[in-house]
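To start, I am sharing the structure in question, which I have written as structure tokens.
Note that one protein chain is taken out, while the other chains of the complex remain in position.
Each chain gets a letter, A and B, in the order it is written, and its residues are counted from 1.
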Amino acid sequence: MSATHATGKGMTLTLHVWRQAGPNAAGRIVDYPAPDISPDMSFLEMLDVVNERLIAKGEEPIAFDHDCREGICGSCGLMINGSAHGPMKLTTACQLHMRSFKDGDDIWIEPWRAKAFPVIKDLVVDRGAFDRIIQAGGYISAPTGTPQDANALPIPKADADLAMDNAACIGCGACVAACPNASASLFTAAKITHLGSLPQGQPERDRRALAMVAQMDEEGFGGCTLHGECQEACPKGISIDAIMQMNRDFVRASATAVQAKEWSGAA
Amino acid sequence: MSWLRTFWASTVGKKTVMAVTGIMLVGFVVAHMLGNLQMFIGAEAMNKYAALLKSTGELLWVARAGLLVAAALHITAAYQLTMINRAARPEGYAKQEPQVSTLASRTMRLGGVILAAFIIFHLGHFTTGTFHPAFSETGVYGNVILGLRSPLVAGFYVLAMAALGLHLFHGAWAGVRTLGLRKRSADPMYRRLSMGLAIVVWAGFTAIPVAVLLGILN
Partner (left out) sequence: MARKLDAKIPSGPLAEKWETHRFEMKLVNPANKRKFSVIVVGSGLAGASAAASLSELGYQVSCFCFQDTPRRAHSIAAQGGINAAKNYRNDGDSVQRLFYDTIKGGDFRAREANVYRLAQVSVDIIDQCVAQGVPFAREYGGLLANRSFGGAQVSRTFYARGQTGQQLLLGAYQALEKEIARGGVTMYSRHEMLELVVVDGKARGIIVRDMLTGELESHAADAVILATGGYGNVFYLSTNAKGCNVTATWRAHKKGAAFANPCFTQIHPTCIPVAGDHQSKLTLMSESLRNDGRVWVPRRREDCGKDPSQIPEADRDYYLERKYPSFGNLSPRDIASRAAKEACDDGRGVGPGGRGVYLDFADAINRLGRKAIEERYGNLFEMYQRITDEDPYTRPMRIYPAVHYTMGGLWVDYNLMSSIPGLHVLGEANFSDHGANRLGASALMQGLADGYFVIPYTLGDYLATNKLEKVTTDHPEFRAAKEAVETRTKRLLSINGTRTVDSFHRELGKIMWEKCGMARDAKGLQEALKEIPALREQFWRDVKVLGSAEGLNQSLEKAGRVADFLEFAELMCLDALQREESCGGHFRTEYQTEDGEAKRDDERFAYVAAWEYAGEGKAPILNKEPLTFENVHLSTRSYK
């Protein structure tokens, strides 16, 4: 019944997986042998197979978040051998394939670690903090039905492209997981840069920067020290240039707020 | 002044303060190093330079106060950010592999502590003379030669300057980036510039204790 691919190229791996029964339970690393793994499997399909075998033995399967399995929903997030989403650049765990590993390998699988991302169970964490950062100002207020014709506002291609580069964020949290400071700067900055690069985003630009940075801090994420780990871990290749943009917007907004004497946005 | 409180309360505000004060300190360090290199011209030049600095009187104290405030803000922000960053990850990974972060970026805090200790010693050594075996108010050249004859002391200077180089390599680059002085970072020019700066400062400062130990300066 186990779903093993019969290619004859099966690998035998040893998994070291973080198991934690619930939010308040103590967790620990548990070792699982994983024989007969096909190199064509995705990493999550490998976990599926391991789970099917666990269930057959009457053991609770390993809980992990996943949904689209095509690298766009941002659900999956695993620290694999000490790097976020595993060894392959620009790739989420669901798109990582077992051909990136060798027969006999040890694989360490841990949840994202951050105070702002508490563990719920095993490898599942709560990333609600990201939603709250967006709630603070990660939008353009354009109520349904109000807009003008889409082509009434030409936007230089370079600006639109920069916006798109930063809008590509899937909210997976790899940036936080990989950052030695558990900082959410790249996530926050990507949204600030996306919306701030577009003319539609200008009216709320100052307020957005102040409010989103304040919320990011409020959630208990660390600060940016420009290690660059987030950019390396980001499956969508978002550049830390965004963080420079966030800092500029934040400082400029602070200065503007002083001038206008109407500082209220970030409190 | 509530805006100032809010600015300082945020991690981005603190980083901005660190970047601004850091750049001020880099400016001082470079000027200090250039002044020091006059040791190689000779005792007369060095003592004359020192006397010139002292003759500025109040201006000197303004500069000293500025540096002190910059250093104090830099250290306070660094301390607070360190605490925030530590609290942000209460439980670490069983296994974590740095991918791109450098030795320099990961040792900023340790380097900072070494530098702080060094600055205190250095001020007591050559400014007030407290830790100096034979301090002279006017003979700066002689103070340096005598002060660095002990291999232990010279060794500490060499170690501290290595820490300074490393600190500058990441700090100078991170400082301008934090301030967003450069938007796009596709080309690595700024990294190279900060590498150059770090090497020049490290070499310039280290040359003196090494030269004293080797007897080139005496």
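One rule holds in what follows: a residue touches a chain if its C-beta (ideal position, glycine included) is under 8 Å from a C-beta of that chain, and two chains touch if they have at least 3 such contacts.
This is a predicted model, so every value here is computed, not measured.
Asks: Considering all chains of the complex, which shown ones does the missing chain contact?
Replies: A
Asks: If the missing chain were put back, which residues of chain A would it touch?
Replies: 1, 3-7, 21-22, 38, 40-42, 44-45, 48-49, 52, 55-56, 58-61, 63, 65-75, 88, 90-91, 95, 97, 99, 120-121, 124, 126-128, 130-131, 134-136, 138-151, 153-157, 160-161, 163-164, 167-168, 170-171, 194-195, 198, 200-201
Heads up, the rule we're going with is that only the chains that are shown with their structure count from here on.
Asks: Between chain A and chain B, what is the separation of their C-alpha centroids in Å?
Replies: So the centre of chain A lies 36 Å away from the centre of chain B.
Asks: Mind listing the chain A positions that touch chain B in their complex?
Replies: Touch list, chain A to chain B: 16, 18, 29, 79, 81-83, 108, 110, 113-116, 178, 180-183, 185, 210, 213-214, 216-217, 220-229, 231-233, 239-241, 243-248, 250-251, 254, 257-258, 263, 266-267.
Asks: What does chain B use to touch chain A in their complex?
Replies: Contact set of chain B toward chain A: 2-3, 6-7, 9-16, 81, 84-102, 105-106, 108, 170, 173-174, 177-180, 182-185.
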